[in-house]
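The complex appears here minus one protein chain, its other protein chains still in place.
Letters A and B mark the chains as written, and numbering starts fresh at 1 in each.
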Amino acid sequence: MADGTKTRLSEPAAEPASPQPSGMTISRDPAHEGGDTILTINFGPHHPSTHGVLRLVVDLDGEVVTRVKPVIGYLHTGIEKTAEALRWQQVVTVTDRHDYLSPLFNNLSYALAVEKLIGVEVPPRAQALRVIMNELCRISSHMIWLGTSGLEMGAISMLWYCLRERDKVLDLNEEISGFRMHTSYIRPGGVSADATPRFLEMCSRFVDEYPKSIDEYEDLLSENPIFKLRTQGIGYLSQEDALRLGQTGPMLRGSGVDWDLRKNAPYSGYEKYDFETAVEDAGDCYARYRVRIKELREATRIIRQALDTLPDGPVNVDDRKMLPPPREELDTSMEALIHHFKLFTEGYSPPVGDSYAAVESGHGENGCYIVSDGTHKPRRVKFRSASFVNLQSTERMALGGMVADMIAIIGTIDAVMGDVDR
Amino acid sequence: MTLASIATETGVSAGDQWVTVPAAQIREAITAARAEGYDFFGFITCVDHLGRDDGGRPPYSGAGEAESPRFEIVYQLRDLSRRRQLRIRAFLPPQDPVIDSVHDFYGPANWDEREVWDLFGVRFQGHPELTRILLPDDWVGHPLRRDFPVGGDPVDFSQEHEEWQTAPRRA
Partner (left out) sequence: MGVEDLAEALGDNIITTTLGKVIGWGRGNSVWPAQFGLACCAIEMMHIAGSRLDIARFGSEAFRASPRQSDLMIVSGRVSQKMAPVLRQVYDQMPDPKWVISMGACASTGGVFNNYALLQGVDKVVPVDVYVPGCPPRPEDLINAVQILQEKIKTAGITPKL
């Protein structure tokens, strides 16, 4: 089934086969005497509400969920293998694409990991720009979450409002880097380009107008009796379960645990900004909704502070072994020419070792673990995926509930399948 | 047993604290780490050290390890209350790599171990359902091993694509 260039490695004799019921089957569950039947149905991978290519095999007793088995891998892209074949500076382009709703967060986690290993620190202006772009990315990620969750629960107009704001954030991305999505803006050593005055003015205007949009969303949903009926008490995850299942991000903070990497393990200058972590105690879908809405408001505050206190200076480290020299120097300096040549043909080689850096993305702890063997290509790049871990709480939350609540639960997990499957 | 008594080597790499433990004692090591407060899951992954220029041994494999360890299982753990992290390494030989599963200590370890089995072929003893998770069920081979080719369509007239199929040469 796979391409014929693979070699057949010697496999251990018995590879356990995984049970893969497909389609609809009605099976008798021996535990249910008296003629009850358990219906096994298949959600996805082509399904309007599974946020990408997630497949859930669900056992139902009437409308009540008795077992949930997520089947993933429908978007497995082999990104970690591809990253081993690219040079260190080229890997940044594939970091955009695994969690495609948080490209700038992934860029930052990779850049921080490489910079930690090499031992450089980017200048303060670059740190502030990284914070601004990260918070804008958080806003755009939550816009998709809010729009699609609302859409699936019947609040169709949420999608149009959220896409309208997300278009404005993508305009900002385009102004600063030239791309709407997948900017690869944050790179090891700094950022790809300085902020133009037009960007600063557009961003400032966006931050002034955005809180009114958040008020609009809250007007539509927060006190809406139908929305509350569909989210309050649904998808309950207790604090112990959230910690035991390794949840991060709004999944953890919605269950009352005050853990946010921006506060508890700060990076890129986050300690300079004044903001609150969004924590709610109820542990249900409504609590996580409130957490994310609060995160939107705090993101606007952070961007406003970063814009007001944006320091002057360079946006890249002044290390010619890591970043190319300015093109004007190539005419006059032999050394600059050699650095340019070496960087573009072979690239830099971090020292032997490994490093791990994690950022607080819109979904949770997105991290990057790199292993260097001293050559110009990585030995291993592993992406710690928040969605991969968060998705494992589906069964805990859905058991005992109705099948219609599964939609609300999948929406609240906010799993990005590209990140789950990599 | 404390973690310090099990560990064969410790160190700091790029600001991250790590310890190496013998693969046979991984469950004791994780128990000790949990006792010290590292009870929040980071990730579990594997690194394939095939074809390194230093003869196939990673630089820090510890004393008393197998002859030429190829697979390094890495466990990243977090201590939320004291805000610190720990990396635990265990090395496995190239033939029939097996290690005990820690799925009962951390919930998410279940899927991470399935992923390591799927992509590297390392078996986890005691795992309830060690099946492929990311690749189709009838896939043959373990793609993230270094001797598995990157695959895809060959690019004509390009030397770059040939380089993808082998371990990287020293610069």
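As a working rule, a residue touches a chain if its C-beta (ideal position, glycine included) is under 8 Å from a C-beta of that chain, and two chains touch if they have at least 3 such contacts.
Since this is a predicted model, take the numbers as computed values, not measurements.
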Of B:Gly15, B:Gly126 or B:Gly152, the residue in touch with the unshown chain: B:Gly152
Residues from chain B at the interface with the omitted partner, ascending: 135-136, 139, 143, 148-153, 155, 161
Residues in chain A touching the chain absent from view: 1-3, 5-6, 45-48, 52-53, 73-79, 81-82, 85, 93-94, 97, 100-101, 144, 147, 159-160, 163-164, 166-167, 170, 180-182, 417-418, 421
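In this text, only the chains that are shown with their structure count from here on.
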CA centroid of chain A to CA centroid of chain B, Å: 23
Of all residues in chain B, those that touch chain A in their complex: 13-16, 18, 39-43, 45, 47-49, 52-53, 59, 74, 76, 80, 83, 85, 87, 96, 106-108, 110-112, 119, 121, 123, 129-145, 147-152, 163-164, 168-171
For the chain A and chain B complex, residues of the former touching the latter: 1-3, 5-9, 11-12, 16-18, 20, 72-73, 76, 78, 80-82, 84-85, 113, 116-117, 119, 243-246, 257, 259, 264-265, 346, 349, 352-356, 365, 367, 369, 371, 373-377, 379-380, 382, 384, 388-389, 392, 421-422
